[in-house]
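The other protein chains are all here in position, but one chain of the complex has been omitted.
The first chain written gets the first letter, and so on, giving A, B and C; residue counts start at 1 in each chain.
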Amino acid sequence: MIKPSLELKNLSVHYGHKRVVHDVNLALEPGQTLGLAGESGSGKSTVAMSVLRLLPRTAHVEGEILLDGDDVRTMSWGRLRAVRWASASIVFQGAMHSLNPVQRVGEQIAEPMRLHGTGGSVGELLEQVELPLGKARAYPHELSGGQKQRVMIAMALACGPRLVIADEPTTALDVVVQAQVLGVLKRLVAEQDLGLLMISHDLSVLAETCDDLAVMHRGELVERGRTREVIANPRHPHTAALTAAFPVIGDPAHRWAEPAPEPQPLLEVRDLAVDYGRTRAVDGVDLTIGRGEIVALVGQSGSGKTTLARTIMGLRTPSSGRVIFDGVEVPRKGKALKAFRRQVQLVLQDPASALNPRHTVHDAVAEGLRVHGLADDEESQVTAAVERAELRPASLYLEALPHELSGGQQQRVVIAGALVLQPRLLVADEPVASLDASVRGEIVALLLRLRRELGLASLIITHDLGLAWQIADRVAVMHQGKIVEQGSVEQVLLNPTHDYTRALLRAVPQV
Amino acid sequence: MTGFRTRWFSRVGRGDGAVGGFLAHRAGVAGAVVLAVAALVAVIAPLFIPADALDVTRVSDAPWQAPGLGHWLGTDHAGRSVALLVVQGAGTSLFVGLTAAVLSVGIGTLVGIVSGHFGGLAAGVLLRVTDFFLVLPALVLAIALSTVLPRGLGTIVLAIGLTSWPSTARMVRAQTLTIEARPFVERARALGGGHGHVIGRHVLPSVLPLVLVNATLAVASAIVAESTLAFLGLGDPTRISWGAMVHQAQLHGAVPQRAWWYLLPPGLAIVVVVLAFTLVGRALEAVVTPKR
Amino acid sequence: MRLAGRLGGAAVSLLMVAVLGFFLFRVVPGDPVVSMTRGRPTTAAMQAELRTQFGLDRPLVEQFWHYFTGLLRGDMGTSFTFRRPVADVILERLGPTLLLVGTSTLIAVVLGLWLGVRAAWRRDSGFDRATTGVSLTLWAVPTFWLGMLLMMATGDLFPSRGMRDTDTAPDFVSQALDVGHHLVLPSLTLVAVVCAEYVLVMRSSLLEEMHAPYLTTARAKGLRDDLVRRRHAVPNAVLPAITLVFLRFGLVVAGAITTETVFSWPGLGLLFYDALTGPDYFLLQGLLVVTAGAVVVMNLLADVLHGVLDPRVKVV
């Protein structure tokens, strides 16, 4: 019988009266890879931090945390410090903030080695994570997100631990970079026969890396098993909701958009170019959106897709080119621009920040009406819009402040605020990216229903090819300011012609 | 340092956890109570002080009496009761502190919002002017101003108000820029909202709580500033203020006579009231600043 | 590129100070010649003569031009009061002010940052409460009052004025001890108030860093608590404090006015106070340019230093 390298027995954590982790039992054999999935607030990160006793002092921990058979909870400080990083290390979420910004990364990697007296060199570690040696002298801000995450991995391996805990290691990264970082991690775990406890909200990421999968929900462990089995046959409804939230490209079951009739053009973008100082963010883009059509604009961050959307909205002045809406060129200022803005509405990525925290739902939704002086009968218009956004009954929500609502509800408020002006086109910038997996499906369904009922056209800007597959009629792929490929969803996502589209598709983790 | 203290550390409240917040609040409540008492004293007490008691031409008590039964805080160089003087001085000090703070914060808020919201040349010039005033040693400028203008409370208020607004302007401008970068402002713009809408509905309401905090702390520094000017002999000599009392104490040789009872009370009054304003400001800040 | 821009901005600020200095003090009422000759047998002709000597009879614009071109050559005019070049007078007083302000700043920085770090690191501990409470109180204390109080409380222990006694032996050690003896009370006064601010700034700055994820990283690596603080938290948190120290240092040069007045410390603050009663136009202008210049230069230094200390900021 092999002693598990990590074993949690009846682990419970609470802050005051608030219980975050409840009675979790979990064991990890040496060399085993285990994914821990769950939405935000499910307690998965608390579990990870409790392993090295890194929870804040206010946390009250019960149960046993056995690391190589020793209970972390009862160790002396000296022993604990010796165990930290040598027995188990952590790849933290958001390498951006987890690295000391004023220390060279080489120094940060070397620090635990000196401390624990382990051999090895920084150069070797950097080589393992496929970073050039010179980067040791770099400061964190001089590295890209992927490079920083590799530094974190190198650091985690510095003292040769038998167990690595990775807490959302790729969350903030682009698909392509995410694939590379996951690749490095996977390879190292396999090569060095490490135990890996990986925590993520993204099932597909876990599915790609881990043999075993555990799912947490509201502080409890609800499911545990081999990854393939759990995904294929989820026993717990929450697991099922999670799996459903990550559409599989090419799977007709995940394609929710019904085929639209051949549309007439509503918005036409002709040879549009936008400059930021000397950089050309958008470079000669042609794009057409038909009435009632949903177009997905996909691309990596920095590809210029957000700038393009802002320019279409008239929030940025293009350097050249034209935007034609309903046959008329979009004015650049004055009353005409204001009138145009009634027709086109914006839905932003993070609903929490898109709503003024001091305004009630009613104020937020009515804002457009007030701006345009359409305030007569405000009450009923607002109520209608809110109910249309599926916040029923509206009276329950109207006086609420944004922070009293969940993320999904907030996004519905934003959508209601757009709907109240009865627009014809919705520009949605990453509308579901910041939402929990179980909620995103509902918002996608709402957008589709609005199209069906109101004939509302949408331009969905996203980095998520799965979302495009789920919702869009047509897809445009943007790369370095240019649209490199566009066409129907099936055509672009299933039979890509451009190398970049293929690269994007390859990077999508497969369940 | 000088009477002109910038309010850099006003970010203290942020980052405090629940415990720190509670502490700040408790101290803030104490501060508020002190201020309420001080305000009450300033308004009501003069009504009960007999006119003769503070008229140097009428008092008949011996000067430089140490605290005792007759005058429990002693008497000053003219035989007036120090206790009564301190009570009488509260009004002037509080009045100058409040009005100067309102003036300073008013200018600062206006400049801050305008330079933060509008780009272009005007904002550039405003910013330049703000930076320039930030560079000028405020005390030097205030002394110069109070020398130029006729003596009086108005001058003091003006001198303090006109020299202490830049820090508020900076803060408000930064906050305005932060607010303007928020997606909800972009959403308001996308909805078709103009300058008036964005400033009135979003920027101003978001800035106001911070302005309030700033104003509270500004009162604190304005009171210290008033006392400094009064100490340097630039105050309104016909009025009793705490700073003026210290000035008088020095003028008439309280230090060599070891007349601690003359020197101590006005200074302590300043400390207590300024501290109270600071505590209230910090508590307000802890309440106003959203928890991260 | 950015450094050049900052230099340009600093130059513009100085230029504006020069212009303001000239016109602001011309508005100060009073005829310096009348002040100079008050209480002495003077005739109107002699007063006119003095006016000519100082160029006060020429049109304002011409006076300004003369002053401005002189300034560019480093000539700040002649002080009415001291009958000597303003630059010389200021230079002479710069030493004592720098000594006082420098000593106080040094002590205040070391003490303030140390206390601030301790307080923040043990937030809400008795030490923290005591430090924060004392700092807030000291911040509320008017400098001049504190000075007078100290003077009264220490009695005969320390000299009440000035920087040196006149009858000290001329050897270096005696002179240095004498200056040190005189320095105790004024610097203590300045330290008390300045230090309070540094404590509060350092504390709040460190508190902002307290929840930074990289500290969790450092702890997870097995670092001792004080190492986490020394190697990771403080280097990050000290940056705003250092910037502040430099900004304040610039202001303190002008801000020592009250301290210098209370202790008759023969520095720039006292000089300014004296110059106002003249009014000694050229001296006032010179002082304003020098004190504001100090702030401008310190701002610039703070920027450069910030760039050196914080790799994220590129100055050059």
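By our rule, a residue touches a chain if its C-beta (ideal position, glycine included) is under 8 Å from a C-beta of that chain, and two chains touch if they have at least 3 such contacts.
Keep this in mind: contacts and distances are computed from a predicted model.
Which protein name, taken from UniProt, belongs to the chain you can't see among "NADH-quinone oxidoreductase subunit M", "ABC-type glutathione transport system ATPase component", "Cytochrome c oxidase, subunit I" or "ABC transporter substrate-binding protein"?
UniProt lists the chain that is not shown as "ABC transporter substrate-binding protein".
Looking beyond the chains shown, say which of B:124, B:154 or B:253 touches the absent one.
Considering all chains, including the one not shown, the answer is B:253.
Hey, which of B:46, B:209 or B:233 is the one touching the hidden chain?
Result: among the candidates, B:233 touches the missing chain.
Among C:26, C:58, C:129 or C:181, which residue is in contact with the omitted chain in the full complex?
Of these options, the touching residue for the absent chain is C:181.
Please output the residues of chain C touching the missing chain, sorted low to high.
The missing chain touches chain C at positions 28-31, 34-50, 53, 81-84, 89, 92-93, 107, 114, 151, 156-168, 177-178, 180-181, 183-184, 219, 224-226, 261-264, 266, 270-271, 273-274, 277-279.
So that we can see where the missing chain sits, which residues of chain B does it touch?
Contact residues on chain B toward the absent chain are 55-58, 63-64, 77-78, 147, 150-151, 233-234, 237-238, 247, 250-253, 255-257.
Here, only the chains that are shown with their structure count from here on.
Mapping chain-to-chain touches, which pattern fits: line, ring, star, complete or other?
Graph shape here is complete: every pair of chains touches.
Name the two chains that are joined by the greatest number of C-beta pairs in contact.
After counting contacts between each pair of chains, the winner is B-C.
Which chain's C-alpha centroid is most distant from that of chain C?
Chain A.
How many angstrom lie between the CA centroids of chain B and chain C, rounded to a whole number?
About 22 Å, centre to centre.
So, what's the distance in Å between the C-alpha centres of chain C and chain A?
51
Which integer distance in Å separates the CA centroid of chain A from that of chain B?
Roughly 48 Å, centre to centre.
Touching at least two other chains at once: which residues of chain B meet that condition?
If we look for residues of chain B contacting two or more partner chains, we find none.
Which residues of chain B touch chain A in their complex?
By the definition above, chain B touches chain A via 182-184, 186-194, 197, 201-202, 205-206, 290.
Which residues, counting only chain C, touch chain A once they are in their complex?
Where chain C meets chain A, its residues are 212-214, 216-224, 231-232, 235-236, 239, 309-312.
Inside the complex, what are the residues of chain C that reach chain B?
The contact residues of chain C facing chain B are 9, 12-13, 16-17, 20, 24-25, 27-29, 123-124, 129, 136-137, 139-146, 148-149, 151-152, 190, 193-194, 197, 200-201, 203-205, 207-208, 210-211, 244, 248, 251-258, 261, 272-273, 276, 279, 284, 287-288, 291-292, 295-296, 299.
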